[in-house]
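The complex is shown incomplete by one protein chain, all other protein chains being positioned as in the whole.
This part shows chain A:
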Amino acid sequence: MHVTPLLTVGPMDERIVMVDSDTGLELTEEQLDERSAVATVQLRRRGVRAGDTVLICLPVGPDLLVATDAVIAAGGVACPVPADLDAAALSARIIASRARVMISDLPQALEAADESRVRIVMSVADLSVLHSCPGSR
């Protein structure tokens, strides 16, 4: 078998899958694959199993895409909650859900989690750290 120790990147991988409208930063397919792979492992470490619903309350952007891909790869059901909902509606959506895990950085989402059945809230940062002990909010 031919071995390529140095990784070459084919044209498909450089394909840009998203441009962050706020920052203008681009997310390539390779970056998406990489980040969601790490995020999948993190979700599993916190107990996400096949069939589990995971709430995702993030603004539209690369993080949302990564989180959604990761939840699906972990075998979960991604349930997005629009981050721009007003506080009451956001809270109602979270409280009504039976999800055990939520991915969000929004303070109002965190607050609603306290009154919901969500056990673990993961931040975007929690999705990417793999070395150190996991933190969460």
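Heads up, the rule we're going with is that a residue touches a chain if its C-beta (ideal position, glycine included) is under 8 Å from a C-beta of that chain, and two chains touch if they have at least 3 such contacts; residues count from 1.
FYI, contacts and distances are computed from a predicted model.
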Q. Given the options "Menaquinol-cytochrome c reductase cytochrome b/c subunit", "Predicted ATPase", "Urea ABC transporter permease subunit UrtC" or "Carbon-monoxide dehydrogenase medium subunit", which would UniProt use as the protein name of the unshown chain?
A. "Predicted ATPase"
Q | Of A:Val41, A:Val60 or A:Cys79, the one touching the omitted chain in the full complex | A | A:Val41
Q. Which positions on chain A touch the chain that was left off?
A. 1, 3-5, 7-10, 12-13, 29-30, 33-34, 36-38, 40-41, 44-47, 69-70, 72-75, 100, 113-121, 130-137
